[in-house]
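Our next item is subunit A:
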Amino acid sequence: MNQPSSPQTPAQPAGPGPATAFHPWDDPEAVPLIRFQGVTKRFGDFTAIDDIDLDIYPREFFALLGPSGCGKTTLMRMLAGFESPSLGAITLEGRDIVRVPPHKRAVNMMFQSYALFPHLTVEQNIAFGLKRSGMEKDAIEARVAEMLRMVQLQKFATRKPHQISGGQRQRVALARALAKAPKLLLLDEPLGALDKKLRQQTQFELVDIQEKTGTTFVIVTHDQEEAMTVASRIAVMNEGRIAQVDTPGRIYESPASVYVADFVGDVNLIEGNARPIGQGMAEIHWREGVPAIRGQAAEPLAEGDRATLAIRPEKITVSRERPEGRNNVVQGRVHDIAYLGNISTYHVLLPDGVIVQALVANSRRIARRDFTWEDEVWLSWSDTAGVVLTR
Partner candidate 1 sequence: MDFRRVSLIALPYAWLLLLFLVPFGIVLKISLSDYALSIPPYTPTLDITGGWPAIRDFLGQLDVENYVFLTEDDLYWKAYLSSLRIALISTFVTLLIGYPLAYAMAKAPREWQPTLLMLVILPFWTSFLIRVYAWIGILSSQGYLNQTLAFLGLEPVTVLNTNVAVYIGIVYTYLPFMVLPIYATLEKMEGDLIEAAQDLGCTPTEAFWRVTLPLSRPGIIAGCFLVFIPAVGEFVIPSLLGGSETLMIGKVLWEEFFNNRDWPVASAVAVVLLLILVIPIVLFQKNQEKEQE
Partner candidate 2 sequence: MTLKTSLVALAAGLAATAAAAQEQVRVYNWSDYIDEELLTEFEEETGYDLIYDVFDSNELLETKLLAGGSGYDVVVPTGTFLQRQISAGAFQPLDYDKLPNAENLWDVIRDRTEKYDPGHEYSINYMWGTTGLGVNVDEVRAILGEDAPIDSLALILDPANMEKLAECGVHFLDAPTELIPAALTYLGEEGDSQDPEVIAKAEPVLTAVRPYVTKFHSSEYINALANGDICVAIGWSGDVLQARDRAAEADNGITIEYHIPKEGALMWFDQMAIPADAPNPEGAHAFLNFIMDAENMAQASNYVYYANGNEASQQFLNEDVIGDTAIYPDEETLENTYTTSPWPPRVQRDVTRMWTRIKSGT
């Protein structure tokens, strides 16, 4: 079933690119590669996965994002075949795979620990899966050479795993998992063991390889930056449920819930009573005696609903004078400044004790900055910058 074929060259480049529109999830005709239907997984009394429905399309780079214990790893292990759901169905290309054992699935996995076989050399590791599939010896050699070339490890072919660096091991693990040209590649925290610089570089390599091979990738990560960098879509998970599935941009800009807004990136949350004001907008009365603030409503709401306005720090402008012509204006005092070199984060204390963060690019030298501690400042943002969330 898992017969390796030569890597497909995608008819059109996959992944997020400005020139092409790759969003099969918006196409009602598109057939998903993977489909979870009402999947629940219990371990004793503990519910790890709680009634999840999810579609993943061919050639997607799909990220499962969430804190540890949210169920993302269990979801991935069900794809690999190491766990089976307590309830529900998982299909791969329309076929139910729940009862298919791991070794018969056209799915390969790159383990967080890499799980390289310590008694085999780099090339033997890569050839391991090919040999199991009964491939011709010459074809195996060619395929191993191709994989080594792809991850640029030709020189290390005869080394044992303990004789190469962590980054090289990571690439061997990737090459081994890809060697059989699986329909689906699972990556469990693939970059977790690398240092930050190598991690960033490797993220782009991963995307590159994913595009070249056209394989569908599902990555599990707790690192939202990593998910944003590599994924075509992200599923943010929380306590066994999917909080939101969307493109990185929409996850960031249009979070569906306070949980997603808070988990992905920094955000200021201002709570109050909502009132719809038309055109998908709503305003929030968050404090007596000050003007209401407004933003785009994430979903329809009724007057008087408790709601939260989520506004990203970089969308807030800081000024000494009250800005004219803006609806979202609040006043406060500079409580703290975090200087990060290229930018500074201003922590502004509002009169009711709420602290709002605002990002300011340091276009001037530090000695000449406009505001300092204890300055009274005005914060403002556009009508569409914030999102009004009821969940």
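How these were chosen: all candidates are chains of the complex that A comes from, given by their letters.
Keep this in mind: a residue touches a chain if its C-beta (ideal position, glycine included) is under 8 Å from a C-beta of that chain, and two chains touch if they have at least 3 such contacts; residues count from 1.
Quick caveat: nothing in here was measured; it's all calculated off a predicted structure.
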Touching candidate for subunit A, same complex, options 1 or 2: 1
Complex interface listing, subunit A residues touching candidate 1: 2, 80-82, 101-103, 107-109, 111-113, 115, 117-119, 128-129, 132-133, 176-177, 180
